Structures are given as structure tokens and as C-alpha cells.
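Not every chain of the complex is shown here; the ones you see sit where they belong.
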Amino acid sequence: MRRNRVRDLLAQDEQVVTGWVTTGSSYAAEVVAHSGVDAVTLDLQHGMFDVPQAIACLQAVSTTSAVPLVRCRSHDAADIGHLLDAGAYGIICPNVDTDEQAQALVRACRYPPTGRRSLGPSRGVLYGGADYPQHADDTVLVIPMIESVRAVENLDAILAVDGVDAVFVGPTDLSWDAGLPPTSATVADELADLLRHIVDRARAASVPAGIFSLTPDQGRQFAEWGYRLIAPGTDMMMLRAATERAVAVLRRV
Amino acid sequence: MRRNRVRDLLAQDEQVVTGWVTTGSSYAAEVVAHSGVDAVTLDLQHGMFDVPQAIACLQAVSTTSAVPLVRCRSHDAADIGHLLDAGAYGIICPNVDTDEQAQALVRACRYPPTGRRSLGPSRGVLYGGADYPQHADDTVLVIPMIESVRAVENLDAILAVDGVDAVFVGPTDLSWDAGLPPTSATVADELADLLRHIVDRARAASVPAGIFSLTPDQGRQFAEWGYRLIAPGTDMMMLRAATERAVAVLRRV
Amino acid sequence: MRRNRVRDLLAQDEQVVTGWVTTGSSYAAEVVAHSGVDAVTLDLQHGMFDVPQAIACLQAVSTTSAVPLVRCRSHDAADIGHLLDAGAYGIICPNVDTDEQAQALVRACRYPPTGRRSLGPSRGVLYGGADYPQHADDTVLVIPMIESVRAVENLDAILAVDGVDAVFVGPTDLSWDAGLPPTSATVADELADLLRHIVDRARAASVPAGIFSLTPDQGRQFAEWGYRLIAPGTDMMMLRAATERAVAVLRRV
Amino acid sequence: MRRNRVRDLLAQDEQVVTGWVTTGSSYAAEVVAHSGVDAVTLDLQHGMFDVPQAIACLQAVSTTSAVPLVRCRSHDAADIGHLLDAGAYGIICPNVDTDEQAQALVRACRYPPTGRRSLGPSRGVLYGGADYPQHADDTVLVIPMIESVRAVENLDAILAVDGVDAVFVGPTDLSWDAGLPPTSATVADELADLLRHIVDRARAASVPAGIFSLTPDQGRQFAEWGYRLIAPGTDMMMLRAATERAVAVLRRV
């Protein structure tokens, strides 16, 4: 089975940069995959698309060496299984607040006897290889998101769940849930404390931690704190910012 | 009928910035339309989409005050009519090399007796208003592209064609056709001479000139030379550059 | 944030007419939005489309002043959040039978601390404005459907749930569930009693009531009873009836 | 090969009512096909869709006994061949002004030696039957549109072209081209004269004539003059009118 380079990099405590696709355009996904990233995450939760577009995007990303990941919409095991069958090499799952939820997520991503994933990896076999069923459980990444106060309270238990390959922090939701101001280019001290606490606990548990950042500079700060899987903003944040910059340059005439 | 703000701005010799959409994602088109541009051009020639996606993009752009333009694929009158029926407020037509071609373009865009456009402006009426048929000929912009040596030779004749509202330069194709090196962030002197010649002739003929640029800075240079309708790069150029910048920032850790 | 005109009209006890789109065609949705309605509801439950088409329809409706609403498919919080992120300004949720279900619906539609909606309103920000996160909870309408005997029994408790902005009756399902004949152009007396009971209780609780009707005349009758948010049939009911009328006129020759 | 019921009806001088689909929604096309019409015409010229949606609509119409027709976008032989391969049982071709153009249209629709249609009727075989190649030329309808003054001048020559199975009048374009006021619910006298002239010449040549009408009543008038293939308005005209009527009924409260 094709190796999961993101898994390998994280195992070596190396940095992983992932693009974050919210358009559902397979061309845009392919462009991002060609831009030097290690992975491309298709965001089915807040992205403006759904499974059919995700499948086309997974194909587009598969034309490159970037690893195709998805942020699924919910804990729904059938949806998660479908995205894995479509060739996703990792599931970033929103709103995992307890170890029970993390265990359910692992079961959704693993074949029996570990889990209850149904066998039928249609595109998975094309992308991963004919021995996909034998090796998928050791290849596909299971990554619960930590994005609530409750999840932080249960963090050690979540990190201890067998099969959790990494955790991924959603600072926007976490900040909001903690009653802090919305995240922006600068991170408030209280949020910074939370984010450093999470990555410290994760590293202590030998579980790699990832995080979404609003800007590349913010992502660099997170990396310095120990985060290893970094999303430096979404495709549409970048497109909007770049277009606004272009307009500003031209308006100066 | 809803006024065409791009037409108004050009009539006042004001600068017009247009986004340039090549993905066909209606969400991306909407994001660009919200980024401070005056217009959004949907590129059906080199963009990775076709008419159905263009229609959705036209709807998306129509949620904003940005003016929806299209760069059509060819001189085909039926395709041009279809895009106008879908609510495009301007046609940027590639490869117009002669005044005969420019006249044919005008005929494709205008109703009888001026032209041969067929009456049935389905979305045009929704976007433009019930009096669309009466005012479309005075509202919709007809913009031939000047992107070959032959077109430059015939420039004065093209500019003199009744109904040509502006011209739009494609420096990449023009440079290539002139046997010059491909355009890049810096414009070679010989190409610069050509580009200044075109805008000078156009201004002399009181026809606004537009141009595609590879970067915002290049676009500003063109604006200083007298170009008024500027595309400061495509959406995917911007996304790729922004992603590459983000990766570079993160790799520095 | 852009105001929700449907919320304003209901607050003033004014009538609201909503189109009801079941095709998933963004052009059809735009046509309906231009037909004098106050809102357009995209029906993801019985409509022949899914989320990707709904997103395009939301864009199409957003070209007009008609308010974009959705009838979601189920109580699934992730689906509801996704539709809100796509710019829906109201959720009409089927089969809400108890106050617990109504509370869960409110939580799905509201940000913390009121609810558990995840922050990431991609198109919501484009449609609503940059301050969407701050005002969404006071803008977006939460509208449980009353369409079972059990829901009627629990009506007062549902109406009392904090965050329920209106209720919406599904007379077809309600009639069927009550063991009454299917609804038709004329409303059976027993059903009429139920429908009048619901609107009376809602008005007593100062909660606006809406209803689906099979014909405009039936809708007018419901309005006279006190319903304020009226869907006068689906797009495809209207298209079929209009085509049948046209055929009948022509067959008379 | 499955018979073409529209051809049979026209051969018997019977009336044929065709729906007119402009949305590209296959569900809407199926609804129209179930509404009592004899045929459904998919309008690729002014409709807000393109070939992929047309193929899905052809499938939807094929679930019924209504005959699937298309109004193609132009005289382009490759496009026409593609639509026929997709199972269209008739081509209504816009803007046929001369007998040469009519001959070219016939060649685009017929196999050698009569024409130059390429053999490969993918869905044609599924819909028509395994003997499609042998009988297609005698089954598929070739219908040039008469919608300009020039076409009227050349009418007899067009009607005399071997292989022209019917003509179809576009009164809107014809009126506009003749310098007459746009068509409306009432037909101006000068336009009426033109329309009666066309149908009279067609009947004299034993070529059935069809026409697009803006309302069913107008269609009935045309039928009384001798037109036999009648489109009583588009789907979206009907949906808009029906929605406006519904709103009017409800506003009366």
C-alpha cells in the first residue's frame, strides 16, 4: 500500500503543512497540491461543497505527492467510511469532546475487529494499492479535533485512546467556546495558554498535534510551540487577501 | 435596466480592476467579487470550466455590485449570445485580428438591426431588469482582445469599428506571437513598446484599453501607461503564490 | 449584519410569502426569487437535490431581496450548520415532536454559549457581512415543523422553548399521522380544527406560525386563520399545474 | 426503432404540444413530461444550461411517452450530432435563413450518403433500439427555425429542401428583426400577417409548421391559423407567472 507521508513525517516529529480547500473545485485543489504543501485537507464542514466534489478533489490531489486528507462534517460513521473509500488518507473529525467520542471515531475508521468500517474501498484501492484492506488501518490517520473547553478538560483521556494518531486544534471554535474574543492575526494570551497547554499534553503523550491558523505567521508561531501539522489558512482566505492586496496596489495609481 | 458600472467608470477615464476567475467555482467567484474589485471576469478560454459553471458564477457575482464579465472561448456567435443571455455585462473576446472580426463580434453582441443576437435574455432580464431588450445594446460591453502582431497592425481599423466599447490586450499571447520571450514579472522593452503603442492609439481613438497583467505591480505599471481595465492576475495564480508564500514562511521554522 | 426581513415582518405580524424550491436548479430558484415572494425556501427533505445544489440556489436567491431559507432534511446538527454556513437565513426543520428536540434544534443553530454551532460561516459572511458571527444568533430563524399528533400534544412545550422563532405546520404529514384523509384543495373539518388549534396556541405564545399549503387559495384561508409565513405550493406543483392548464387550452382547438 | 410519435401526429395533421425546458433540471423536465404534453423541447439556445444537463434531461423525458426534442444552440454540426447521439428525436435549429443553411442542417442530422452525421448513437440506441442506425434518418425530425425577414423571403426554398420535416417559427426574433414591437400576449397585425403567411406557405408545401407562443391562449390562436407544433411558453415563464399569481392571491388577505 502507498505509504502515508504525513504519518511518516509526524512520526519523525517533522513539520507538515496542509492546504485547506473550501471551494470544492478540483482544479483549485490540484493547484494547492502543486504549491509545495505536504498535504491537502478538503474541508467538508465549513467548505462550500459536499461529497461528490470531495471525490473529484481527492482525485485531483492524487495526481501529486501531496497527501489527501479530509475534515469530515460530523462523527457520522457512514460519511467517514465513504470518504475513506474515496481515498482520503486521514480524517480530521470536528468536535471530539470525550474519549468515548474518540473511540467511536477510531471504530469508524478501522476495519474489524478493531472497528466497524465496512469493506469496499473503491478509490482507496486505486490510490493505495491492491493491498489496501490489509494495511489501511496502519496507514489512514485518525485525527480528532480539540475545539471546546470540554475537549480540553478530557484531553488526556482522548490522547490515550488507542488508534488516535494525532489531534488537531480548532482555535476559532475553542476561543469562542472559552468565552474569549474571536481569534485574529494576534492570539490573545488566554488562548495562547490553552493552545500551549494542548500541545504540551499531546507531546507528553507522544501524540502529534496539529492546528488551524489564520495566517502563515500565526502558523509559524504555533509550530514554534510544538505543533507539527499546520494549516496556514484556507484557500479562500488566501484568495481574498491576495485579491484585496492587488486591488490596493492598483488603487494607489 | 441596471447600469453597467464598468462602462460608466471607463467613460470617465477611471480605473477598473477586474478579478479573473479560472476555477468555475461559484463560491470562489463570489469571494473574488467581495474583494474590492469593480468587476469579475469569468475566463472560459483558459479557465478549467465551461458554460454551466459560468452561469452559476454569473449568479454568484450578481449577489454583489461587481460587474459580471466573461472572456469567451472564441468568436462563436451562439456561445457569445448564450453568455449574454446568462447575464454577462461584457464580452472580452480573444484573438480579434481584423476589423471584420471586430464587426462580427459586435453583431454577435447586438440585437437587430445592428446585429444578429437572438432575443431571449433569460437571466439577463433577472439581472438587468424587464427593460433589458431595449437597453442591452447600450449597456453590454463589447471588448475585442488585441493579442497578435496582426491585430496590432490592424489596430486603428479595429478601434474604428462602431460598437467596439474597449479593447483588451493579452500580453502573453502578443509577446509570444511577436517572437519575444514569454512575459514575466518584468516586461521586456520591446513588449513595453508594443503595449504603450496600443494604449496610445486606443486613447487617441477615445477607446478605453484594458490589459491582463501577471502581478499587481505590473498592472500598476500598465495603469500608469494609460490602461484603465486591469486584471491583476488570475485567481489560481494568486492562490498558488499565496500558498507558496505560506509554505515558505512555515518552512523557515 | 444584513437584517432578516422575514424576521422583521413576522415581528410586525405581517404576512410572509415564501417560494418553495424542489428542483435544485439555481436558475429556477432565481426566477422564483424574482416573482414577488418575500422568501425562498429550498426544500432539502422532499426536493430532488442535495447540499451542492442548495449552495448554488442560496447564491441565486442572494441576488435578490428575497430571504433565503432552507427546509433541512433532518435534525442532524452538522447538516444544519453547513446550510447556515452557506448563507441560509432560516432553518425549517421537519418532524420536531418534543421540546427536547426543539432545544436540540436551537443548539444546532446557535453559537456557544447558547448552542454548539461551529464557527466558520463561509458564505454566511459574504451574504450577511463581516459581523456575521456577532449577530447570527439574533438574525437566523429557527423554525421547527409541527407535523405529527405527538407534536401537537407537545405544542405548548415546543412553543415555550427559548430560541424557537416560529413554528411551521406540515398539514400533509399531520393529516396522514392523524389518520385523516390526505390533504387536498379542500381541508377536511378535523384537519381544519387541528390547524386552527395550532395557530391559536402559537399566537397565544406570541410565536409566529407558518404553514405549507397546496394552493394559493388554501394559503389565503390559512392566512385568515392567523398563519403568517405561507408557502403557496412547490415550484413543481405550480409548473405541472401551469403546463396542464396550457395543454388543456390547446387541446380545445 | 421506437417510432417518433411527433412525426406520426404531424403526418396526420394532428396537434402537438411541446413543453419548453430552460432550466436544465432533469427533475423539472420529467415533471413537464408528465403534464400531458406530446413532446418536451430542451432549449439549449436561451436555456440556462448546456449539453451535460441536456443529456440528463433527455434521460428524464425518456421515462415517459413524451418525445424528446432539442432546440440546439447553432448550426454547428458537431453539437447537433452530439445531441442526436444523446437520444434527441428532433432538432429545432435557430436562425435558418436560406435553403443552403437548411441543406447543411439536414446533412448534420442524416447519416451518409444523405448527410455527414458520424455513426455512434450512444444513448440513441438505448432509447431508439438496436436498429437505430438503420432507421434514424426516417425517424429523427429536422426542423429549421424561421425567425428573420430573410428567412421569410427564402421560405419557399427552405420548405422545398429535401429532408426538412417541419419548420418552427420564433415570433419574438421575427418581430424584432422586422422592426415590429416585441411580441406580447397580443399579436400585432403586421406580425399576424407574417405568421399567417408562413403557415399558409408551409401547408401549401405540405410541411408542418410549429411556433413558439408566449401564452397558451396565443398558442391556441396560432393553432387555429394552422400551426401544429405548439410550445405554449417556457417552463420558467409558467413558473414565474404561477408564483406571481400565488403571491397576488395571498397579498389580498
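Chains: A, B, C and D, in written order; residue numbering restarts at 1 for each.
Simple rule for what comes next: a residue touches a chain if its C-beta (ideal position, glycine included) is under 8 Å from a C-beta of that chain, and two chains touch if they have at least 3 such contacts.
None of the values given here were measured: they were computed from a predicted structure.
Total copies of the shared sequence across the full complex, per this structure file: 6, with 4 shown.
Keep in mind that, in the parts below, only the chains that are shown with their structure count from here on.
Chains that count as touching both chain B and chain D, per the definition above, are C. In this assembly, the chain whose C-alpha centre lies farthest from chain A is D.
For the pair chain B and chain C, the distance between C-alpha centroids works out to 41 Å.
Per-chain CA centroids place chain A at a distance of 38 Å from chain B. In terms of their C-alpha centroids, the spacing between chain A and chain D amounts to 52 Å.
Counting only residues that touch two or more partner chains, chain B has 27, 31, 34, 55, 122-123.
Viewed as a network of touching protein chains, the structure does not reduce to a path, ring, star or complete graph. Applying the touch definition to all chain combinations yields A-B, A-C, B-C, B-D, C-D. Considering their complex, residues 15, 17, 19, 22-25, 27-28, 31-32, 34-37, 48-49, 216-217, 219-220, 223-224, 230, 232-233, 235-236, 238-253 of chain D touch chain C.
By the touch rule above, chain B contacts chain D in their complex via residues 50-52, 55, 76-79, 81-82, 85-86, 111-113, 116, 118-123, 133.
Of all the residues in chain C, the ones that touch chain B in their complex are 26-27, 30-31, 34, 55-56, 59-60, 62-63, 122-123, 126-127.
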